[in-house]
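Could you have a look at this structure, given as structure tokens, before my questions?
Every protein chain except one is present and positioned as in the full complex.
What follows is chain A.
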Amino acid sequence: FSSPGGRKEEEPEALAAGKSPGAEAADRGWAWGVVLHFFLVNVLVMGMLKTFGIFFVAFQEEVGGSSERVSWIGSIMSSLRFLGAPLVAVVCRKLGERPTSLIGAGLVGGGCLLSTQATSVPFLCVSMGLLLGLGFACLYQAAAVMTAKRCRTRLAFSNAIARSGMGLTFLIAPFTQLLIDFYGWQGTLLIFGGIMFNLIPSSMLLRPASTQPPQHSSARIQDRGSSVAKEDSEPLGGCLDESTQRESELCSTQDLPTTERLLSHGRDASGLVDTTALERLEKLPPNSCSPEIATEAKRSYKPLPLTEKENSQPLLDFSPLKDPVFCIFTWSFLFSHLAYFVPIFHLVARARTLGISSMEASYLISVAGVTETLSQLLSGWVADKNWTKKYHYHVAYLVLSGITNLLCPLATTFPLLMTYVVAFAVFCGGFMALVLPVLVDLVGVQKLHSYLGFAAFFAGIAAIGGPPLAGWLYDYTQTYVCSFLFAGACALISPISFFFEPSAQKWKLKKANL
């Protein structure tokens, strides 16, 4: 694999700074290991969630219980994955990503094994719904944050690669069916438990990053300073310590998201900050904004308590809820999720009402899946080039996806519908791949846990409410056209909040300076 872009530039400086290239390569290796783990998590978690429908039938026959009661298991499982995120964020901050991920893998595997002994629906609700849901939440949170921490320069692309795992889940359904035919649902759950335990060695790849000598960072800052557009600020070296702070990208005043990082400096304690701030003051990069540097230097000179970062923040950090940036992000996240799920739900039904056979309709779905995966990779790669801020791409994709959805009612024949599906998949893949990078850009890696936790919580509410809402829309209007119009409207509403982003950052900076 080629090294992430930024690293190439710094390599000569790294050598000058006395850091061995071997360790650099090792860091890169670990970063790809994290991406691999995230990929596996996506494949297995999404696969399990999607194949629950197959288990549903088996459960109903053997364990008994009405259709409604059995479907509770699936609902608990998929909703806890989101709703459990704030709790998991707390655990993650306390214990670190690797232990959390190991706990998650253990929960999932253990839940599967325990479910083989199930004799009633409530038992399954707990063993499968609760344990698996929490396990998934743990795995997801840990993997996402670790990816954000490790893959600094190529975050969007790495995120896209990991997400492409979801595209492979279509293989899991026939595999599950085969297993059930051979071993019955209990044997299948046993084997699934084993497969989930494979997440244990891959969780071990989430190695906490080691600290780097400070000289390295100054060299970085210099070359960072030359790239104005770069939002991503480089950490001290490629690797991060749990308690390392982000160096802010000092440059144009446009780079307001960095205020968050400036603010976070206030809390962090490490001698590294002081040295690097000093060095930065010495080597003023060409287009730095002096007020920002001055503030930062001021902060680093404050008598900082040498406590661990985790202790300085309250255990359940509600601060994201008061943060306007978080509101902006969550608003966009919520509506974009609705805009994503609803059309997928009703695509096949709409195709059928237009007289398209179900074979061709399923062909539409497969094309959508493949196109989305490819588009995610492309979008991640393009976003990493940093030609402009990542959320600009995000907004662009959302708007285009909204327009596509609004035009969907015009697609009444198979070729037109196929065109719609391809366009929709391209734009959806585009914005889905950028969700994590945009969040990282907005709030920084440090507080990512709490922000991601709460954002996932609200996304969970959307995920729970989405399908029933879509169903209600159909029942009310008796046509699927409205679902697409609704999705288009959601997709167009969602980027509106990003227009407030610059003013929100200014407001935060003002507040912090008071």
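Throughout what follows, a residue touches a chain if its C-beta (ideal position, glycine included) is under 8 Å from a C-beta of that chain, and two chains touch if they have at least 3 such contacts; residues count from 1.
In this section, contacts and distances are computed from a predicted model.
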Per UniProt, and picking from "Sodium/potassium-transporting ATPase subunit beta-2", "EMB protein", "ALA-interacting subunit" or "Serine/threonine-protein phosphatase 2A 55 kDa regulatory subunit B", the hidden chain is "EMB protein"
Filtering A:L95, A:V126, A:M204 or A:C482 for touch with the omitted chain leaves A:M204
Sole touch to the unshown chain from A:V126, A:L190 or A:I403: residue A:L190
For chain A, residues touching the missing partner are 20, 22-23, 26, 61-62, 64, 181-184, 186-188, 190-191, 193-195, 197-198, 200-202, 204-205, 207, 210
